[in-house]
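Note that one protein chain of the assembly has been removed; the remaining protein chains are unaltered in position.
Coming up: chain A.
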Amino acid sequence: MNSLLNVILTTDFAFSVLRVTTPILFAALGALISNRAGIINIGMEGIMLVSALAGVIVSSYSGSAWVGLLGAVLAGTLIAGILAFFTLQFKTHIILGGVAINMFASGGTVFLLYLLSGDKGSSTSLPSKVLPSIDIPVLKNIPVLGPILSGHHILTYLSIVAVFVVYYLLNRTPLGLRIRSVGENPHAAQSVGVSVVKIQYMALLLSGFFAGLGGAYMSMGYLSLFTRDMVAGRGWIAIAAESMGRSTTVGTALTSLLFGAADALSNALQVLKIPAELIATLPYVATVIGLVIYAVSETRKKNRKVKSPVVK
C-alpha cells in the first residue's frame, strides 16, 4: 500500500495525468459537440487514428511539425465530413457509418503505412517531427505546481484552452445555440428556419477537428511516431467521458481527467508487482464503472421526473 502511495503522491504522477488526459479530452470535446447536435459520432477512434498517421506522414514529407499538425486536423475533419456526407445526405445509419470509419481506419492506416515505409507495425523509418513542449516562465519555478503544470506538450495546453473555447462556443454563440436546439428539438429549429442538416454537418466537422487534434497529439507528442492501432480505445473512452459528463462541457472535461488519471495510474502501477495485463484494464474498468454510475443516476432522475407530478 505504501509503495502505491509512493507512486501516486508524486509530482511526476500528477504531471503524467495531464499528459495522458490530453487525447481523451480532445476527443471528448469533439464527441460533446456532435452529441449536443443530436448526432452521436462513434467514429472518434478511427478519426483519431487516421489523424495520427496523417500528422506523421505530412510532417515527415514537409519537414515541419506544424504543417504536420495542420495535415492531421484536416484529415480528421475530412473523415468526419465523409461520415456526415453519408449519414446526412444518404441517410446511412450513423452507428453503421461510425463502425465503418473505425474499421476502415484500423486497416487503412496500416495499409498506407506499409506503402510509404515498408513497415506494417510502426513509422520508425519516416523522419516525422514532434511538436514542442513548453516551459512556462515564472510558474516553472514554483515548487509542486511548477513540475506538475509546466513543461507540458503544446497540445496539452491547447486542450485546456479548448475546454473554454468549446464552453463559449456551445453556450454563448449563435452556432452553439443552434447546435443545442437541433439536438433537443429539431422541429423547433426547423420551424424558425434553422437548417437541421447544415447544423449537424457543422457539428460533425467540428467533432472531426477535435478528434484530429487528439490524433495529432498521439503521434507527435505522446509518442514520436505512429504505431498500428495506437489510439487503443481512447476514442471510445472519450465517448464514455462525454456521456458520463452529462453532455456538459465542464462535466466532460472533469470525467476526461478522471479517465486520464485511471490511465496514468495503470502506467504508474506497472512498477509494482501486479500483473501488467490486469493493470492495463484499469482505464476500461473505470469506463464501465463510470457508465454504470451514470446510467443508474439517470434512471433515478427520470423516475423522479415521472413520479413527482402524480404525487402532487
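Keep in mind that, in the parts below, a residue touches a chain if its C-beta (ideal position, glycine included) is under 8 Å from a C-beta of that chain, and two chains touch if they have at least 3 such contacts; residues count from 1.
Here is the rule we go by: contacts and distances are computed from a predicted model.
Trainee: One chain of this complex is missing from the view, so tell me which of "ABC transporter ATP-binding protein", "Acetate kinase", "Cytochrome c biogenesis protein" or "Acyl-CoA dehydrogenase" is its UniProt name.
Mentor: According to UniProt, the chain not displayed is called "ABC transporter ATP-binding protein".
Trainee: Pick out which of A:Lys91, A:His187 or A:Lys273 touches the chain that's been left out of the picture.
Mentor: A:His187
Trainee: Determine and list the chain A residues touching the chain excluded from the picture.
Mentor: 168, 172-174, 177-178, 180-181, 184-185, 187-194, 306, 309-310
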